[in-house]
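A quick write-up on the structure given underneath.
Heads up, one of the protein chains got dropped from this complex, but the rest are sitting where they should.
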Amino acid sequence: MRATAREAALALLACALTLLLAWALGSKPLIDTLMRLAIFGLYAVSLNILVGYTGLVSFGHAMFFGFGAYAFGLLMQTGLTSLPAAALASLALSAALAFVVGALCIRLADIYFSFLTLAFQMLLHAVILSWVGLTGGDQGLQGGIPRPRFLGINLADPWQVFVVTMVAFFASLLAIRTILQSPFGYALRMVRDNAPRAAALGLPVQRYKLAAFVIAGLFGALAGILMALYVSGAYPNFAFWTLSGEGMFMIMLGGIGVFLGPVLGAAIFLLLNDTVTRFTEYNGMFMGVVLLVVVLGLRQGLLDVVMARIRPR
Amino acid sequence: MAHSDFGRPGRRSVLKAGLVTGATLAMPFVARGASKQPIRIGQPSILSGRIAQLGISSRNAAQMVVDAFNAAGGLDGRTIELISRDSKGKPDEAARVVRELINNDGCQIILDSEASSGAFAVQEVVRETGTLCIHADSETTSLTADPKIRAPNAFRCARQVLHDSIVGGSYAAGIAKAQGLKRWMTCSPDYVYGRDSSSEFLDYLKVFEPSVEAVGATWPKLFAPDYTENVTRILETKPQALYSALYSGDLVSFIDQGNLYGLFDQVKFFAINMADYTTLHAVKKLPAGIYSCNRYLSTFPATKSNAEWSAAYDKRYNVLPLNWAWQNALAMQFLVEAIKKTGSDDGKVLAGALRGMTVESPFGAKGTVTMRAEDQTIVDYAIGWGVTIPQAPFVEGMEAADWTVIAARETEWKKQKGWA
Partner (left out) sequence: MNLDAFAGCLSSASCLITQTSAGLIIGMLLFLVACGVTLIFGVLGVINFAHGAFYMLGAYLALTAYQLTDSYLAAVLCAAAGVGLFGVAFDRLFMSRVYNSNVLMQLLVCYAFVLILDDAVKMIWGAEFQSMGMPAAFALRPLHVLGGLVPPFYVFLVAVTIAIAIALGGLIERTLFGKIVRAAAVNRQMVSALGINTSLLYASVFGLGALLAGAAGALAAPVRSATPGMGVSILIESFIVTVIGGMGSIAGAFTAAVLLGLVRSFGSIGFPLFTDGLMFGLMVIVLLIRPQGLFARGSA
């Protein structure tokens, strides 16, 4: 319990420092960058619950990012729900989706699982593209997302969106961290390292996997909701396979075995992307080479390397 | 903590990694000369992936106009610098790139060469920043027609789906009447553009020739590799005429696969996007007698200035210009003329000059194109339909559209929508 309290204090401090820094500098590009980092960082951390801690390599995680963004945007556009209610409802819907998809996918081991998550994601992408009446098809949700005031918070103001995003980001990190440090979290690691043994010890392996899948989907959807709020819309590429690939790329860059690795990975990924895009249209070639170097050269993420140095086994 | 799977890297592989990264970073870097403060125009576009052609031809065409302006001395020695940047076809990335161009690169003007989804994202950014913006590649009608989406600082210099549908409907109605084509079917890609294009075409076809009947529709997926099921479905329905909004590689695959079944011997084919040089060249056995709208043709309008522009583009880039090229060339021309006319680089001043501006252009139906003031979109550009032939000039019998008919129908349509 004491560890949790310390981590809560750390998260609070980090959140306060970030907000203070952004407020002091007041730079728009900085705020933009921090928002994107929070969104993709949360997305990558949520994916790492599956990849790093449960050993489930999902190639369809963007499905929840996209679903959360669309569900939230569509609910807000009806004008019937308040903002927090829409966010909670889309999280509930995403969890339900994750439950159904997860229940089907976790029946299969390893590579089959990757396959199937990818296939489901492409199904969702196809539905978004062709259900024009609801989703606006390839042009995305049109007309912006309305932001009625709630609890004195006005999300039409970019600064307040920033604050809410940061609070949501750090709160989510804390929540995920707490889950992963709980007995449940250690059970997931056991499932990852040796599922048959875990089963022999009486652990309901499938149920644990499904729970991890739903939790990951939930936070992935939250990242999607924040993204929808940030860009004031939702687009089909939120649910496209490339975003799933990028999620794994971020995890690999930053580190799989360290909790904050994916956040660092997201930061490096965004930095590389933004810099490379400025100089060349062969972004894919460049990113592909970087990825190869990391996978085949380092064979682990940057924070993994650092941690291995600090804590020699 | 780390997985047992992830071994330690060798020192050499790390070194190699560093070298590769360094080399790749340095390669594309080109230093920009800076003398007198240039006027910076940012161009977000799609330069990679399946529709990289869009961005490349947009950039090429705009750059030609910029070079001519700079070579002629610019604005009192101030040159224009065009900064093109890849959004990879992602709308959220397009929005980011535009913000970056404005905030970090100091662009005062945005030439938006995004496809529709990106254009709507760009529209929201410039609405917020107030930056002058010309959309040069989005053909979606609502971008400028819908007053809720329109912005005072955003213009469109591109053709429009609604204009194309009115012209296509009226042309096809004439052929339907002459040849007794009653049973019509559509085969368009299953997404917004395909759906809108098909339904609006059929609407106007029925307006101009009420006796026609829509007997079916088949919707291949965008970028589908295989159209067999769509072709056999059309053969089964036995329409007399077929309309398609397929384009580029998809249209070529559809024609190749339709040819195997002799499809085009059995139906009159109206392919609105056929008359585009890449498509015309890519189809190795172009069936004679496909009806198409002009995307861009160097022979329509059949003027000297149009042929010369096409030849100059071909000479410089070694490829024939596409629809995106004329739209971007014209958009840049509008900007340049507004800059010359006002002697200013201020977005608000330029926007004032652009509203209602008429320029002489090879792409005008009658030699000029106007930026209509009321909805800030171009009119009087050349639209026509003709029939394909298998060799150059590929399309003959071009019939130019009547802009008074387009304008009348457009006003009526806007009234129905409550947008007029």
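Quick notes on this one:
Letters A and B mark the chains as written, and numbering starts fresh at 1 in each.
We adopt the following convention: a residue touches a chain if its C-beta (ideal position, glycine included) is under 8 Å from a C-beta of that chain, and two chains touch if they have at least 3 such contacts.
Note that the structure is a prediction, hence the values are computed from the model and not measured.
Shown as candidates are B:73, B:147, B:225 or B:356; the residue that touches the absent chain is B:225.
Among the residues B:43, B:170, B:240 or B:253, only B:253 touches the chain that is left out of the figure.
When you scan A:94, A:130, A:172 or A:237 for touch with the missing chain, the hit is A:130. Residue-level contact of chain B with the missing chain is found at 3, 5-6, 48-50, 52-53, 56, 190, 216-219, 221, 223-226, 228-233, 235-237, 248-250, 252-253, 256-257, 259-262, 278, 282-285, 319. Seen across the whole complex, the unshown chain contacts chain A at 51, 55, 57, 59, 104, 107-112, 114-116, 118-119, 122-123, 126-127, 130, 241, 245, 248-249, 252, 256, 282-285, 287-289, 291-292, 295-296, 299.
Assume only the chains that are shown with their structure count from here on.
Chain contact summary for the complex, chain A toward chain B: residues 28-29, 32, 36, 126, 129-130, 132, 136-140, 142-144, 227, 231-233, 235-238, 256-258, 274, 277-284, 286, 289-290, 293-294, 296-300, 304-305, 307-308, 311. Contact residues on chain B toward chain A in their complex (touch as defined above): 1-3, 6-9, 13-14, 16-17, 20-21, 24, 27-29, 47-48, 52, 55, 85-86, 88-93, 95-97, 99-100, 103-104, 116-117, 120-121, 124, 140, 142, 148-149, 190-193, 195, 219, 221-222.
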